[in-house]
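Missing here is one protein chain; the remaining ones are kept as they sit in the complex.
Letters A and B mark the chains as written, and numbering starts fresh at 1 in each.
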Amino acid sequence: MTSQATTGSRLVRIFPILLILPAVALVTFLVIFPLIWALGLSFYSYNVIRGGAPIFIGVENYYRLLNSLDVWRRFVLTGQFVFYAVSIEFLIGFGLAHLFYNQFRGRRLAITLVTTPLLVAPVAVGIFHRYLFDATFGIYSYIAQLITGQPVKILSQYPMFAIVFMDVWQWSPFMMLFILAGLEAIPKHMLESSEIDRLSMLAKFRYVIWPTIRPLVALALLFRTMDAFRTFDTIFTLTEGGPGTATEVLSIQIYRIAFQFFRTGEAAALAFIFLVIIVLLTNIYLRLARRE
Amino acid sequence: MANLRNNRRGRRKIVKTTLIYLSTIIAVIFFIFPIYWLVATSLKTRAQAFSTPPLFVWEPTFRNFIDIFLKRQTEIEAITGQELELATGAEIFFYNSFVVTFSSIAIATVIGVLAAYSFSRYKPAGTSTLMFFILSTRMLPAIVVAIPIYFFYRSLGLYNTYIGLILLYTMFNLPFAVWMMKSFFDEVPRDIEQAALVDGSNPVKVFYKIALPQVLVGLGATIGFLIINVWNEFLFALLLTERATRTVPVMIAGTRGEVGINWGLIAAIETLYILPALVLIFLLQRFLLRGMTFGTVRGVK
Partner (left out) sequence: MTRVEIRGLKKSFGPVQALRGINLEVESGALVALLGPTGAGKTTLLKCIAGVEEPDAGDILFDGQSVLGTPAWRRDVAMFFQTYALYPHMSVYDNIAYPLRERKWSRQEIDRSVKNVAEKLRIAHLLDRKDPSTLSGGEMQRVALARTLVRNPRIFLLDEPISNLDAKLREEMRTEFKRLHKELKQTIIYATPDFLEAFAIAEKVAVIKDGVILQYDTPINLLRRPKNRFVATFIGSPTINIMRGVVRRMAYGWEFSTSSLRIQLSDVGHYSKLLDGSEVELAVRPRDIVLEGPKNRNTFKAKVVAAERLGYETIVTLSLGDVELKAVTKGMRSYKYGDEVIINIPGDRVILFDVSSGEAMY
């Protein structure tokens, strides 16, 4: 009886831990450990191709990177891309959400079709937009030519437009889903009573709609901003950072330094700067969202 | 008078309905067009794909889909920029993608479901910290981890192996699986499990006889999203594979630069590649938002 009892309670004690153990082990092995290792490496000068032992150089990598005009230009470039893409996605998503907040026949199907880009592989998106934007036989170029009356080489003339356009195509539905979820969370009786009170459209938005959808808008903007910062696959396959370095956002630059020039220590340092920026941004963002 | 007002209201309603449908059609065209054009191109011959102005009406051909697998090796190599093992077509990439996706999801699902259940039910010390950590891995840029992983894999002999890629994908999808499954387990009423305990089931039995059956639908949705995550992954596949283990996205990304590239064939490969996602999106509709938000927000009605 007593021995049975103790095995029983022992099971209760260790069962939860047993369940989590594999997950923790894997995460430690493949995230924590590598991250620490990379942090260490960022204080060394190391080049795989050159080989030899890494040389400890302290914060020199960081110092050089933060003083490089080139790096700052990539920061600005990345910031521009994120800002354009996320704000346009927000506007389109906002409009679409209000459209689909109406009940009409075929609404379900329309939502499904509109959200399709979300799950399409980024690599496929990038490569195929190369075809769509192609200067001679791409249909987008053809449409641009119809509008402007002269041939437009979108990818070489307006590369920033191309990557923003592609991102907007893929991710606007994401904003739409969030805002629509927010709209649907507004209690029906609140909308009805605002109708009875004959609130103006603006007042209705300000006092009834906005307070409910705000947390979801904040979450959507956070997710989108962070994801846009990390964008790699689509831009890499569409423009490879080019022409020149016109679309070489930070993640592509890090990739280049690490795997094309093999300046590993420097790449690790830049990656950590990148990480710190993202963590800071997330924090500022969460704080702002909470204060509002 | 009243009639007139009714009329005006009726007219306004018609205008509104027309506007709604018009905007919906424009939106659907905007978001579906590239996918339609991709599929359309896959049904064009090389010459048709190169036509200017673009061809809207043509006689569809399935030649490209056959060529993916049967075309002589050198031509696939030329198109994709990949070296192939002897006597294979593009199917080797699909095979690799399939092996890696299937294995890593099987592992991630099992481990993830167990951990999620534990977090949801037992809330062991540090749960909220761990959950926050798990959420923050979503913000982690892949390129940051890619550098150390690349050198680890090279030195550990995991480079260019299935097991290496599988481990990695398992790890990267674990946070998602845990978070999402936790949100489903959180919805199972505690009383049901407590009733089973009183009825004589030990916690292990409660887990698989009572809790698990309640979240089967959520489990399906989670697996769906995991499939898409792994199937679409590019950066690590690019860094950690060579010809023996190369997956589809790397092959597709390799189709760059060459003049006179056969876009019809590329489109066919891409169509086949994104097909699973297209099927899943119809199955996962209800869970789309949950998957996108790491399970934190409920779906759209």
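In the analysis below, a contact is a pair of C-beta atoms (placed from the backbone, for glycine too) under 8 Å apart; a residue touches a chain by one contact, two chains touch by 3 or more.
Source: prediction; values computed, not measured.
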Q | Listed residues B:23, B:61, B:161 or B:214, member touching the removed chain | A | B:214
Q. Pick from B:15, B:192 or B:244: which residue touches the chain that isn't shown?
A. B:192
Q | Absent chain, residues of chain B that touch it | A | 189, 191-192, 194-202, 205, 210, 213-214
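In this section, only the chains that are shown with their structure count from here on.
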Q: Averaging only over C-alpha atoms, locate the centres of chain A and chain B and give their separation in whole Å.
A: 16
(Q) Residue numbers of chain B touching chain A in their complex, please. (A) 17, 20-21, 23-24, 27-28, 30-32, 34-35, 37-38, 41, 49-54, 111-112, 114-115, 117-119, 121-122, 124, 130, 134, 136-137, 139-152, 167-168, 170-171, 174-175, 178, 202-204, 228, 231-232, 234-235, 239, 249, 252-253, 255-256, 263, 266-267, 270, 273-274, 277-278, 280-282, 285, 288-289, 292-293, 296-301
Q: Spell out the part of chain A that touches chain B in their complex, as residue ranges.
A: 8, 11-12, 15-17, 19-20, 22-24, 26-27, 29-31, 34-35, 37-38, 41, 48, 95-96, 99, 102, 104, 106-108, 110-132, 136-139, 142, 169, 172-174, 177-178, 180-181, 184, 216, 219, 223, 226, 229-230, 232-233, 236-237, 240, 251, 254-255, 258-259, 264, 267-268, 271-272, 274-275, 278-279, 282
